[in-house]
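Following this message is one structure expressed as structure tokens.
With one protein chain held back, the other chains of the complex are shown just where they sit.
Showing chain A:
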């Protein structure tokens, strides 16, 4: 397409949005047809040519969406996936935010005030961590279930790691609950130690599961166009850890550091990417399930 200016760049961008396989097969023909269409429109005036270019770009963008949707036959909405997706979108962010976000605790206090419970109670934080850990385990197991091409040994290892990592985080939260109780003051040191020993390694195990499952999902496109989502969650967790470590290393006051922009952005990336992973699970049924999408023949 002889496309000066912004329309030419938009045409190039729209071409890039087509699936690679489709573009390599029909890209040259599409360029020739677009060129011929614009040439013909130019004979009727500059306005007509501009209109033709815009129509071509819009049509290409719509075609790109259609072709991507057709290519991702693995993806369609399913209720089991929706449950796992909601657990994923809530679980890990809940645990992370409970340790790192004043905004989250503001929300907890406001919600507590509405429903009439005391959010300063020592039980609140461990409860949040326990619930978050269970939801995280559900989400990770659902993710591993969708890795159809993973070997049985790899699947089993990932499942065990998902449960162990989530349990460590949950038990770490419980230990911290016990640490906060005034009645067990003579054991406080032990509970503090147990909580510290379980929480950090628990997070690392969860991170390892996300990375391993993410690599498999990306290589096999197990979650369709959202196959990058597990690695995005893992990346957001790594970023959060790096920012936290840098904050501790610089010796900033804790409150100023937690309220700082770097920490706020990295904390918010965790729920953002978790929602993405949740959506991926909701849109991807378990491959071995009974629901098999009809593929051929179907209306053209």
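Points worth noting:
In this section, a residue touches a chain if its C-beta (ideal position, glycine included) is under 8 Å from a C-beta of that chain, and two chains touch if they have at least 3 such contacts; residues count from 1.
Note that in this section contacts and distances are computed from a predicted model.
A chain of the complex is left out here; the name its UniProt entry carries, from "Monovalent cation/H+ antiporter subunit D", "ABC transporter ATP-binding protein", "Molybdopterin/thiamine biosynthesis adenylyltransferase" or "PadR family transcriptional regulator", is "PadR family transcriptional regulator". Hidden from this view is one chain, which touches chain A at 14, 18, 22, 25-26, 28-34, 36-37, 55-56, 59-64, 66-67, 296-300.
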